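Dropping the structure in here first, questions after.
Of the protein chains in this complex, all but one are displayed in their positions.
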Amino acid sequence: MNRFGEQFRVTILGESHGDGVGIIIDGCPAGLPLDVPDFHGDLERRRGGRVKGTTPRKEDDIPQLLTGYFQGKSTGAPLTIFFANSDVKAADYAQRRFTPRPGHADFVAHEKFGGFHDYRGGGHFSGRLTAAVVAAGVVAKKLLAPSTVNAQLLSVGGSTNVDETVSTAMQDGDSVGGLVECVVDGLPVGLGEPFFDSIESVLSHGLFAIPAIKGVEFGLGFASAQKRGSEVNDAVLRRDGRTKTNHAGGVNGGITNGNPLVFRVAVKPTASIRQQQETVDLRSGEPATLAIQGRHDACIALRVPVVVEAVAAIVLVDFMCREKRIPRVLGRNV
Amino acid sequence: MNRFGEQFRVTILGESHGDGVGIIIDGCPAGLPLDVPDFHGDLERRRGGRVKGTTPRKEDDIPQLLTGYFQGKSTGAPLTIFFANSDVKAADYAQRRFTPRPGHADFVAHEKFGGFHDYRGGGHFSGRLTAAVVAAGVVAKKLLAPSTVNAQLLSVGGSTNVDETVSTAMQDGDSVGGLVECVVDGLPVGLGEPFFDSIESVLSHGLFAIPAIKGVEFGLGFASAQKRGSEVNDAVLRRDGRTKTNHAGGVNGGITNGNPLVFRVAVKPTASIRQQQETVDLRSGEPATLAIQGRHDACIALRVPVVVEAVAAIVLVDFMCREKRIPRVLGRNV
Amino acid sequence: MNRFGEQFRVTILGESHGDGVGIIIDGCPAGLPLDVPDFHGDLERRRGGRVKGTTPRKEDDIPQLLTGYFQGKSTGAPLTIFFANSDVKAADYAQRRFTPRPGHADFVAHEKFGGFHDYRGGGHFSGRLTAAVVAAGVVAKKLLAPSTVNAQLLSVGGSTNVDETVSTAMQDGDSVGGLVECVVDGLPVGLGEPFFDSIESVLSHGLFAIPAIKGVEFGLGFASAQKRGSEVNDAVLRRDGRTKTNHAGGVNGGITNGNPLVFRVAVKPTASIRQQQETVDLRSGEPATLAIQGRHDACIALRVPVVVEAVAAIVLVDFMCREKRIPRVLGRNV
Partner (left out) sequence: MNRFGEQFRVTILGESHGDGVGIIIDGCPAGLPLDVPDFHGDLERRRGGRVKGTTPRKEDDIPQLLTGYFQGKSTGAPLTIFFANSDVKAADYAQRRFTPRPGHADFVAHEKFGGFHDYRGGGHFSGRLTAAVVAAGVVAKKLLAPSTVNAQLLSVGGSTNVDETVSTAMQDGDSVGGLVECVVDGLPVGLGEPFFDSIESVLSHGLFAIPAIKGVEFGLGFASAQKRGSEVNDAVLRRDGRTKTNHAGGVNGGITNGNPLVFRVAVKPTASIRQQQETVDLRSGEPATLAIQGRHDACIALRVPVVVEAVAAIVLVDFMCREKRIPRVLGRNV
């Protein structure tokens, strides 16, 4: 299912080494000002081209607004944002096709799709698709304003010395995981839909779609499992819901309570490493070894914050729509 | 949104102090043998009537198979399981209506629904609804067999001395959180749907709908954020996907890889405690205090494992249906 | 799929001869005043107990508001309306189980559900389920006000002499079809969602779910296939969309244009007739004959108008919600 959302709905498509990747937004209000440069900042953050530990691959990150766009604004029809693939090397994909990389989707993709998937560079499972997510996030952030979404990397490999830790891993032909925290300020009380569409439910749904995410927690999260109620409960201070502490991370009963929404995601280390690893040949069943060459992030967590923000913005705009807090049309043209 | 699932779909309804709670399953195969006693074991586990630290409230946990059921089997039409409420005390709900309990949904429910919600005993936000979830889980487990779903409480308040820790909290008029782990054995390779319906996405979606869950992690989970790729990657041993370790928790690229599916959830301490807490009067905006009397679990985590199993089974049956591994009809009646 | 609607969603359930039939509305605004007598009028119209040509069966048509209802108003949680079955005769259903009635769902139900369906009285395919639809329609009409939905029987068996035509058919042990027209006044411009959720698309989707409906047309409908554009096009008279004629039936491009919405449905004759008919024994494959005794409507079309209104109201409320014209909460309770 490549679709996500109820009223602000995205459909994602594309492959790493095909014609391109893209996203369709169905349910974007008409009249939202949009322009290609609006996407530059977040796409640059995702690309992380100049950050140590991220891939030097120069992707073509210029979004094309193919449909739903007219005279500088969204039209209310499906908005398609497409990124053509340009920097594609066919490389040696065919030869490694039957020796799945540990930690990657290679094996499951092969099995699930009967060997018909586009196996080049991860295909539809490639992190390249997060460019499309980030682009939709840019649209969502505009709709969410003045509420703000900010994610940052808290630590890498358990250390707050990010650069140092990543450098060492790179030198070792290894990779390293990281922890990302996101804070959303300015949300109204009442977002979230019982029973199954709690804020945590839908946010985690979107977040776990990001490759490499292995954990999601809200407020105190896993720490709350170790605490007592008297420590965790947030005293209510004001009629608008403001609490003395924010251990709940801004959510009670699955619904925003007017305090900042706070959550963290655990990013596992990049699966591709230069060190030799054990795998199996899917044809013969014989053991095989594999050492992944070429350009790869030593720490994908460096690039994750902007993707987390995008997912959060997409989800929260959808909830705002569901609460009827975002109109179908922004203003009036004539 | 009280509906969940794509092909095996549940719709949940009801309130703590209304006529009852229930669940409708739309998409249950025809011909599944069902009987009221089938539900007894899991409902008893959820009720936890004899476990120290759980509420002594004697709920009416006898499921009624209202529709979609004929001559001992499911018919293929919507299957309705309903629990009438019997042990209802109107109590003092009206008087505490405007002083929201810290850590509860009282405030957000009041704001979201304009004061029209059934505020008695948590209403639609009550843990009572998990009885309906557990009942649907019983149906799902039957469909999932021979795959098995087993959840257990790993620790309470950070300690593995569960009874002792709960007892102390109770004596202090306090409550305590817990950590629950779930393992699913016997799943085929290939469950999970890119991009947005990864196994982790949909499972966490369902899990975070359970009241009091504040974190979900798969495999190594948050620990992987502190590790290197060489430590985390699971070497592939066999053509069927079996890996040497299972740090991924049985999921790569959002799709089951044939190894046991392993995840953990963090359960926060029960919000209701006897100790005095600070809140606000929603009418006057003046500070108020509140000490919750009556029967309450000191550790809701004790009752969570069977609910986690139910959610997992519901989600996995849906994925099995999506992979066309569960037929529309089980056998043939003449 | 027993669910229908995007934002105002209904889920229907139950069987003719089981415990009852019901409908769950997920997405009903909080604060809507409701009471059992509100349902009386439309249910009575559907029951048609006193109209010649309709079944004398005295069904139990008293709706129970099981969930989502508190102190005379909807709460915002799922609203369940249930009708217990009382007037049930097990009758001779078992013996006719394998000789499907011509024109009925007997054969397809048996095949689709492998013989596990509740075959008594049509089971889940029974017209009895329209009681639940009508009940949801009552709720929808309240939300749609001041817009009005009015359906009426235009003709029976091709004649406007309804009583006379039905009487003759009854005397002959036969049944007769009818034509129903529905007019919705007071709709705003702009309801309907391109491309696939045109007004005609979603309305016809709901209408064709009503048993016995075999045709749906809007405005001039089939007559427009025989005409020229100069005859069919409606001249636009005013800035609010008012047109000189209403051949379009109030819809252009799938979207309401501010003129009355007008459509007609063709109702086939009741399938159950006393005359002898040919069928087959599903076990032996041998020819069989069948003459249906007992109480049956000679003209189901007599009871259809109120069901058509209900479907129309349900669909239009959903479209109103999608256009954000119906709030999540009606007023405020303190």
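Letters A, B and C mark the chains in the order given here, with residues in each chain numbered from 1 onward.
To be clear about the criterion, contacts are C-beta pairs under 8 Å (C-beta built on N, C-alpha and C of every residue); 3 or more make two chains touch, one makes a residue touch a chain.
All values derive from a computational prediction rather than experimental measurement.
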Chains on display which the left-out chain touches in the complete complex: A, B, C
Contact residue for the chain not shown (choose from C:V176, C:L261 or C:V329): C:V176
From C:G18, C:G53, C:P78 or C:G206, residue that would touch the chain that is not displayed: C:G206
Residue, one of A:V36, A:L66, A:A145 or A:A291, that touches the chain absent here: A:L66
Hidden partner interface residues of chain C, rising order: 1-4, 6, 12, 100, 102-105, 107-109, 111-112, 124-125, 129, 155, 157-158, 169, 172, 174-179, 189-190, 192-198, 200-202, 204-209, 211, 213-239, 241, 243-244, 248-249, 252-257, 266-273, 275, 277-280, 282, 285, 287, 301
Where the missing chain touches chain B, by residue: 6-7, 77, 194, 322-324, 327-328
Touching residues (missing chain, whole complex) on chain A: 1-3, 9, 11-15, 18-22, 24, 26, 30-31, 64, 66-70, 73-78, 80, 82, 98, 112-118, 123-124, 283, 328-334
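The criterion applied here is as follows: only the chains that are shown with their structure count from here on.
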Furthest chain, CA centroid comparison against chain C: A
Turning angle required so that chain B lies on chain C, C-alpha fit (0 to 180°, nearest 5): 180
Centre-of-Cα separation between chain B and chain A, whole angstrom: 26
Cα-centroid distance, chain A relative to chain C, in whole angstrom: 44
In chain C, residues with contacts to at least two other chains: 77, 328
